[in-house]
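Sharing a structure below in structure tokens format, with a few things to ask.
Missing here: one protein chain of the complex. Every other protein chain is in place.
Moving on to chain A:
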Amino acid sequence: MAQINHWKSLIDCDLSGYTLIIPSVAVGNVGQLACDLVISSLQMRKIALLYSPALIPVSGYDPYKIGSSSLSVCCELYECADRKLVILLLRAPLVYKYGQQFLTEVVDKFKADNIKDIVILTSSFAHEKKHIMTSPFRYVANELCTHMSKLKTLDWVEHESKEDGVKILGGGFASILYQIIKEKSVPCLVLYKFASEGDNIPDAYEMVQHLNTVVPLFDEPDFYSQLIHPVSWNLMFGGPPPRNIY
């Protein structure tokens, strides 16, 4: 079958030993917002573009730099060499018809690049949370997950798996991607939060804080002061109201 993913490399990088974060387009876009926050805060650099018919096309100018005339596309790869971290940011949902092949090609590419592990950030419908007194976060990890020992020391709640595999309702392609990664024997952790559509910025902050516990990105004492709001979050709920409504 012909490859559907077309990469354009902007900067050559050796990704051996890197952690790859992939946000799943899910309820409240929590994973994507969290990645936005990390990219903006760590001032990660764009190292590649990915075009695929699996992505609903969107385009605009660089969402992290006001006044930039650098074009941004629907899927881009950002890198932070200090933290050995890459983020594959998806700005649009996947088209189901091509989804499986897109994800398989993505996993194959990064496996060939010798990345250390993959972390999937996603969310699930808030109404799916059955035990209301527990944390809104859940995780799933495969046997190869490099964060297992750390996870055991934390008081985190594991996702309740059913016989037919991991199913995160409202979590977009996270379950399918997890399955592919598992089959390809790549270490993987899925972290998700129960959320609803609305103002999901607080969810993103919490998600980054949880992620920081297992994948150290920011120094703990002043965690929140190190996070930088991406400029693309401005006007998330529109501009000023029209005067003629008053």
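Going forward, contacts are C-beta pairs under 8 Å (C-beta built on N, C-alpha and C of every residue); 3 or more make two chains touch, one makes a residue touch a chain; residues count from 1.
Heads up, the rule we're going with is that contacts and distances are computed from a predicted model.
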Per UniProt, what's the omitted chain called: "Proteasome assembly chaperone 1", "Ras-related GTP-binding protein C", "BHLH domain-containing protein" or "NCT transcriptional regulatory complex subunit A"? "Proteasome assembly chaperone 1"
Which of these, A:Y78, A:F173 or A:F218, touches the one chain of the complex that we don't see? A:F173
Given the contact definition stated above, which residue among A:G17, A:G60 or A:P202 touches the chain not shown here? A:G60
Looking at A:L20, A:L42, A:C74 or A:L227, which makes contact with the chain not pictured? A:C74
For chain A, enumerate the residues touching the unshown chain of the complex. 6, 8, 25, 29, 49-63, 65-66, 68-71, 73-74, 91-93, 95-99, 167, 169-170, 172-173, 176, 197, 231-236, 238-240, 242-245
